[in-house]
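Note that this complex is displayed minus one protein chain, with the remaining chains in position.
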Amino acid sequence: MPAFRTSRTVEFADTDMAGIVHFANFFRYMEAAEHAYLRGCGLSVFHAWEGETITFPRVHASCDFERPARFEDTLDVEARIDRLGRSSVRFAFTFFKGDEVLARGQITAVLCRVKDDRGLEPIPIPGPIRELLERGPGPGPV
Amino acid sequence: MPAFRTSRTVEFADTDMAGIVHFANFFRYMEAAEHAYLRGCGLSVFHAWEGETITFPRVHASCDFERPARFEDTLDVEARIDRLGRSSVRFAFTFFKGDEVLARGQITAVLCRVKDDRGLEPIPIPGPIRELLERGPGPGPV
Amino acid sequence: MPAFRTSRTVEFADTDMAGIVHFANFFRYMEAAEHAYLRGCGLSVFHAWEGETITFPRVHASCDFERPARFEDTLDVEARIDRLGRSSVRFAFTFFKGDEVLARGQITAVLCRVKDDRGLEPIPIPGPIRELLERGPGPGPV
Partner (left out) sequence: MPAFRTSRTVEFADTDMAGIVHFANFFRYMEAAEHAYLRGCGLSVFHAWEGETITFPRVHASCDFERPARFEDTLDVEARIDRLGRSSVRFAFTFFKGDEVLARGQITAVLCRVKDDRGLEPIPIPGPIRELLERGPGPGPV
């Protein structure tokens, strides 16, 4: 499935006393790229679908950190779906600073409908949503 | 109204590249102390009251920063209500490291009921809640 | 002094369980706008000046919240310097969503040099830096 790039500038509040981006913020950055991907597909995190609200809670997230990111660095975050299961979507992310790879990560989410009691129930990804995800958002940015 | 103290240890993720607690985190710390105060009064941020959900959205927040806080510092946060209006509550906070004052801040919140459309409508603070707020949470911690 | 606008999209991680942007994040947003302003002036938060590192620690921050901001809202943040003292700079910020004002805030910072022991010492704002701040960054974005 196609890769999609977004770009962001590291903010001061994202750094820690080691002078680099705090590692937990890479997960925020990944999520923002994932959401830009979904927007680019015409979807949203909380999407209305046939009278129900559907959402993508995450079941797994991981990141390998190769080089630090610093204040005012421009990061390019490449997102692609590298596995599309019956209910689950796995996004793979690569963080670039120029040509240099800083980090690689993954987020796996499961499509769920929001029940009346606000609980979540996994559901198969409907065909039309699957098609939008497979086609991807185009070259971006969104 | 009585003062109430809670204590917290500065975490690594709260620092920034200047080597100190990022100033925005003082607002998170104030809110946590406010919520501990409310819990100590037998209240909560989202409280059920006569069949309605009531909540305290903030209309103002401010902080004066005198000395920095650093990683692994133990901070004592003193919270007191310094003004109780018809619908509004103003909390005043003082941050101590030992005997030294690091910062002083304020948060003003307005009691609102959550409407069916999830909008908020200010309401007068009911008598029994006013009494709980005036009596305060006792010496803490909660 | 001239106003300067930057724009940002609210990210999911910026929201809280009330369904709106957590109030502490408005301070992060203000700081990002301040830093964009400084960059637009050819300055930076940690700036080298005549062989010394100078920086702008904040001594005060405040915000009045008028309307909530929500996930995926595009916020325009207008920053201007509304007081330039001997050592201090006060930034005023207005948050817009379209034509609607969501919040107004202030950050006051004091120019300091970083001493050898990493302590900070206030210094008068040097003439050339004062001129850059007064001229402002141009219409933006940066």
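Read from first to last, the chains carry the letters A, B and C; within each, the first residue is number 1.
Everything below uses one rule, namely that a residue touches a chain if its C-beta (ideal position, glycine included) is under 8 Å from a C-beta of that chain, and two chains touch if they have at least 3 such contacts.
These numbers come from a predicted model, not from an experiment.
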Omitted chain's touching partners, listed by label: A, B, C
Option from B:R5, B:R39 or B:R130 whose C-beta touches the chain left out: B:R39
Identified contact with the non-displayed chain, of C:H22, C:H35 or C:R58: C:H22
By the contact criterion defined above, which parts of subunit C meet the unshown chain? Give residue numbers in ascending order. 12-13, 15-20, 22, 24, 70-71
In the full complex, subunit B touches the hidden chain through residues 11-13, 28, 31-32, 35, 39, 44-45, 71-72
Hidden partner interface residues of subunit A, rising order: 18-19, 23-25, 27-28, 31, 55, 57-66, 68, 118
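Everything that follows uses one rule, which is that only the chains that are shown with their structure count from here on.
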Which two chains does the highest number of contacting C-beta pairs join? B-C
Could you classify the subunit A-subunit C contact as same or different, where same means more than half of all interface residue numbers appear on both copies? same
The chain whose C-alpha centroid lies farthest from that of subunit C is chain A
Chain with minimal offset from the mean of all protein Cα atoms: C
For subunit B, residues that touch 2 or more chains besides their own: 18-19, 24
